[in-house]
Each structure stands twice: as C-alpha cells, then as structure tokens.
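Here we show just some of the chains, and they stay where they sit in the whole.
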Amino acid sequence: MVHLENLLNDLVIANRILAHEQVVDAYGHVSVRHPERSDRFFLARSLAPELVTPDDILEFTLDGKPVKEERRPVYLERFIHGGIFEARPDVMAVVHAHAEDILPFGIVNSTPLRPVIHSGSFLGTHVPIWDIADRFGDTNLLVANLEQGQDLAKCLGKWNTVLMRGHGFASAARSLIEVVRMAVFLPRNARALLKAVQLGGQIKYLSQGEIDARNRGYGPYSPETWRAWEYWANKAGVGNLVTRSDRPKG
Amino acid sequence: MVHLENLLNDLVIANRILAHEQVVDAYGHVSVRHPERSDRFFLARSLAPELVTPDDILEFTLDGKPVKEERRPVYLERFIHGGIFEARPDVMAVVHAHAEDILPFGIVNSTPLRPVIHSGSFLGTHVPIWDIADRFGDTNLLVANLEQGQDLAKCLGKWNTVLMRGHGFASAARSLIEVVRMAVFLPRNARALLKAVQLGGQIKYLSQGEIDARNRGYGPYSPETWRAWEYWANKAGVGNLVTRSDRPKG
Amino acid sequence: MVHLENLLNDLVIANRILAHEQVVDAYGHVSVRHPERSDRFFLARSLAPELVTPDDILEFTLDGKPVKEERRPVYLERFIHGGIFEARPDVMAVVHAHAEDILPFGIVNSTPLRPVIHSGSFLGTHVPIWDIADRFGDTNLLVANLEQGQDLAKCLGKWNTVLMRGHGFASAARSLIEVVRMAVFLPRNARALLKAVQLGGQIKYLSQGEIDARNRGYGPYSPETWRAWEYWANKAGVGNLVTRSDRPKG
C-alpha cells in the first residue's frame, strides 16, 4: 500500500532529481497517479522542476483539469500525462522532458533508439517515434489538448517510452521510482548508442531475453534500485526528504 | 509600456544568464534599445558579462558612441549592436557571442543551421553566414567599425540570427527576454543537429508552418517564457533581481 | 609492508575519488585484497561510493561471503572481485564501473580499445571484451554468482582491464592506487580514441615497447603517481584523509 503523503513527498524528490540529473531544465515535468483514485493524477503547477515544493503539487482529472480551483498557471502539456494515464491503467507515473541527447533519435530515423546498456533495459524492446505533424499538421509542437495527448498515448501503445519528433520524449512506468530511473538512464543509453554508431560496425543491442530478465528482476525497493534513488536525492540536495512511500511516515 | 529602470535591471539579469548558461564567457555581449529613444541603445562597458552590474551599463548612439563621456574602455564590437539597431527598427535587443557549439556551422558549409527542435524555432527558417573576408579581406575578424557592423546587419537582413564565420553569431529579437532565449537555445539546437548528422539519414527540420505557429504563440510574459527567465535568473544567482519590466517597479 | 588501518583508509579515499572523477555513480565499486590473508578482500556494503565511510567496509572471502555476519545489503556483483582475486594472485585491487565513455567499445567491435595516450598505458596491450551471453545466455547482465565472476576472470586472463558488453568494465592492478589511476584514465583514453576515429586516418596506438617502458617505471609512491592521488583526494573533499599506507599511521 502506498501512503499518499509519502507519495507526494516522493514527487517533490522526483522533480529535484530530474532537474539535478539534467533530464529537465525550465521545462519538463513528472506526474504520479493517485493511488486510490485511478482517474486522477498529481503534477506540479507551471514551475521549473528544480523549484517545486509540496505546495506546488496539484491534483488533476485525466482530462487535464485541476480538481480544486487553481489561479496559478498550470503546465500547457499536462495532456501528455492525462492521455497516458487514461490509455494505460498499468502506468502509475509519467515523465515528459527534452533531454538533449535523445533529440537526435527523433530528428533522423536511421538508428533505432533501443537498449544497448543494461541500465537502459527499461526502455524495452521498441521506442516508437511520434510526429505530431502526422495527424495535426503544422503546430507549435506542444501537446496542448487532450486529443493530442491521446494520440501520443496511442503511439506509445504498450511500450515504455515514446520519442516526440523535434521535441523530447515521454516515459511511463509502474512506479515513480522506476520512471525517474528510466528518464535518467535514457539519455545515457542514447549517448552510448550514438558513440557506438560513430565507432562503426554492428551494434549489439540487448536481446529480448535480456530485457525480459532485467524486467522480471526489478523492484522499486530492492537494494539496487533504492541505492540509486537515495544517491540521486542526496546529490539533488533533498536527501533529507527521503522516506519509504510503501511504509507509513515517521 | 516598458519602464526604463526595470529594463536596465533586465539587462543586468540578461548578462548574468548568458554567462551562467555558457553562451558568453569573457567575451560576448547583450544590448537593448532605449524604449523611448529608438536611436540609442544600452550595453555594458568592456567587462565579462558575469561581472556586469547596473553601474556598468552605458548608453550609446547607433554609431557606437557613448552618450555621456566615458573613461572606462568600451566593447570593440559595439558596432554589431549599432549596425543591427539601425537597419532593423523592429529589433529591440541584440546578443553577440562565441558559443562553441555553433562555430562548426560557420566553418563548413555542408549542413545549414536551422531549427530541428521546437525550442530552436525562433532562429527562423534561415540563418545566413557572414564572412567578414568577403568584403573586408584579411582582418582580425572583429566587427571593429560601423561599416563592418552595417555589412553584418545587411547579411542578417530580415532574419533573426546570423553566423559569423570563424567567430560566433549575432541574434536579434523583439525583446530582451526573447533574444536571451534565442541565444540559449541556439547552441542546443546546434548540438542536436550535429548529433543527428552523426547518426546519419535525412534530417527533419521544423517546417515553415511549425516555425510560424510557434512564432505566433510567443509572448515575453507568457507563463512558459517567464518560467524559463525566472529559472535561468535563479540559476545565475540573480533570482532576487527579477522584476516585470512591463510593470512599474516596487 | 602495508598497514591494514591505512589501507582501509585508502579504500575509503578510492571510493570518493572514483565518485568525484565520475567513474562510478550510484553503481560501481572498488576492492582491495587483505594484505596478510590473500584469500580475503575488502569491499563496501551496498552503497553509492560517494557515501562510503570506514564503517561501510566489509571483509569477504573469495567466494563473496562476508567474514562477519552482516545484516546490511551487500553488492550483488561482489563476485567480480572474488573471481579476479582468486584467478590472479598478483592482483591486489579491483574496480568495476559503468563509466559512460567506455561503453561504446563493448557495444561494437570495430575499434579495439587500446592505449593511445601515455596515461592510458596501464590498460596494457590488449583489452578483452567479455559477453556474458556467450556462456550464460539471456541474463540481467549482472555478475550475480561466483561462476560468472570466474568466467569474467578467465576472459580477463593476464590482462589489466576487461570490457563487459553492454555493462561496463573491470580493472585489476598491483595496488589500490594503481587501479584507481587505471579506472580514471580509462574513459579519457576511450574519449581520445573515439575522437581520433572521428577525425579519420590511421591510429597510432602506443607501441608494445612504450607500454613496457611505462610499466617498468611505475611506482605507487613515485612523486608523479602520488601527485595525482593527492590531487584527486583533494578534489573529492578527502584530502585530509590522505596517509601513506606503506608507512605506520600518525
């Protein structure tokens, strides 16, 4: 069982980790589904993730409307989160960001972005590329309404990460800790792959069996996973906030 | 209406942001046109942008002469600013810098530097390359007089950014906040493009329609734009200086 | 003669240096053989190396069992260390890490990772690549038991460093100071080599004679080696801990 207070605390930590690890900057956001109401999710108000505190966390319905009246601006692209939570009941957390090193893989189509390092395995076997122009023509490239969010979710399908052409990516996972991990290792996997392309020769991607084996062994509170969460929180200056959201606080 | 005191304050912030975001170092500068006297602009004295304070801001006429007698050294290349302000009445702010990752695009001519990521859209459809040698032969590559500044402005034409071969770039925009944004995202766009070239295959640049759509939606005080300005100011250690230059101070 | 107390102190310093030099992050570890009992080695409990203190150092037998009962989690991949210490009586210290810039050389097979810079000479003439799949099929890529550790050690053979496909590397050396040095310079050598490949043309690797000459001249307490150790410790914030493990403490 997940305790809501601890989960929202984890969401603040997630914002700070993603900022410190340079996955997000002024832009990009991370959300978590309400543990007791699957038709709602939590996301910060419009603010750089590095600056997010508990007071900045808002509750939304899946169509991107704040549950409580809110006068502060909200993220334009909250429909990414709503669209994915709606389409994927198994998903408990979503990250959207523009991490620089994944962008090339959405701009050209010559090399599929797939896991080449063990820590990238959670990307899964396939990372689809969503081009907003395919259905919506000339836009400002932002996912600015529910229809666009739903189209993105459709492209994501059953996979874990979708590249957004000329824009960034969205990742979805079974837990907040897992989606942060995926978002942190995604650019590393992209860099390793780009450099392998530069060296030339045939690329050894992780096999389907290896991806499955890693997936089976994953647990958000295993010592290995927890070690990274604590380490990243510490680096991001919020080590003191770390709690176990699977346990009562205090 | 822009309040002068706030605008000069913004110019200090702009200097600090460009330094912190590694667009400028010891060299490079940012200017803003006088909001009430279109034949004048503000620019720091000769100083690394990271060290600029309000006392370092000077007022210049478009031919690069300080309005008040000034004994401290001034930037050699102030003619970049004067030349562009003279040729482009629509331009309210100019950045000149040597950001490392844009340099290759001025040294070779094989890949046009154009927007490939949504945050690079403000570069516009075309980025001309100015080679000072074309008209002035063997120089020290610096824009050291008004004639050279005017020639650069002519090459810039109606576009937003011009590359300077073996030297750097100049960007021009409708507001200080916009030109800082352009200068910050320019190197990121350049890096994404270079890596896409390294991956190989056909590059998907932003379409004309996408560039237009983004341009129409831009406002210097929209929540999205303002979020980045506040974030960058905070990172640069001048978050406490932020005011709204479209409002009276205090 | 090595004094145990100083050696364990050095192991803490080694953890911090490897973290600060970005060889390890949340993952990766460094061990040292017991100076008086060659069938035992010291390694931290499961913890990010940046956070390791003397209380976190545990003693293991070569099959990866803690000598004293231990309730805190231990590294899953301690078998890398045990396997190498077992197979190589000359080896006194081992590093395992995922340093990003060496990964491409295990993902493609087109360019051998060998010394191209003098500080990379300690890699030796040949760096084998171990693919866990060759013998163990589809795994989670981790070295999770003694048999896998022994197989890795067999692939390492008489060499100093072995790449692990899609995962990282393991380095082995005659002393802790030497293995830290090797691990720090390994990614630098990899980057220089990758960039040389990008420039194109025939690569001048260090010759066998040069590698031998450097190897003969090496001493862990020579002024040159010691200079780097002190420098790195200082950068990592543990300059105050530095002692000479070949001398009595105090």
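For clarity, chains are labelled A, B and C in written order, and residue numbers in each chain start from 1.
Note that in this section contacts are C-beta pairs under 8 Å (C-beta built on N, C-alpha and C of every residue); 3 or more make two chains touch, one makes a residue touch a chain.
Note that the structure is predicted; figures quoted are calculated from it, not measured.
Peer 1: Because only 3 copies sit in place here, please give the count for the whole complex.
Peer 2: Copies in the complete complex: 4.
To be clear about the criterion, only the chains that are shown with their structure count from here on.
Peer 1: How much rotation, in degrees rounded to the nearest 5, is required to superimpose subunit A onto subunit C on the basis of Cα coordinates?
Peer 2: In short, 90 degrees.
Peer 1: Using the average of all C-alpha atoms in each chain as its centre, how far is it in Å between subunit B and subunit C?
Peer 2: Going by mean C-alpha positions, subunit B sits 46 Å from subunit C.
Peer 1: If you average the Cα atoms of subunit A and of subunit B to get two centres, how far apart are those centres in Å?
Peer 2: Taking the average C-alpha coordinate of subunit A and of subunit B, the gap between them is 33 Å.
Peer 1: Can you list every residue of subunit A that touches 2 or more other chains, as numbers and ranges?
Peer 2: 198
Peer 1: Considering the complex alone, what residue numbers of subunit A touch subunit C?
Peer 2: Result: residues 115-119, 121, 188, 191-193, 195-196, 198-204, 206-210, 212-214, 217, 223-224, 227-228, 230-232, 234 of subunit A touch subunit C.
Peer 1: Quick check on the complex: what are the subunit C residues that touch subunit A?
Peer 2: Touch residues, subunit C against subunit A: 25-27, 46-48, 50-51, 73, 76, 98, 100-101, 103-105, 107-111, 131, 133, 137-142, 165-167, 194, 197-198.
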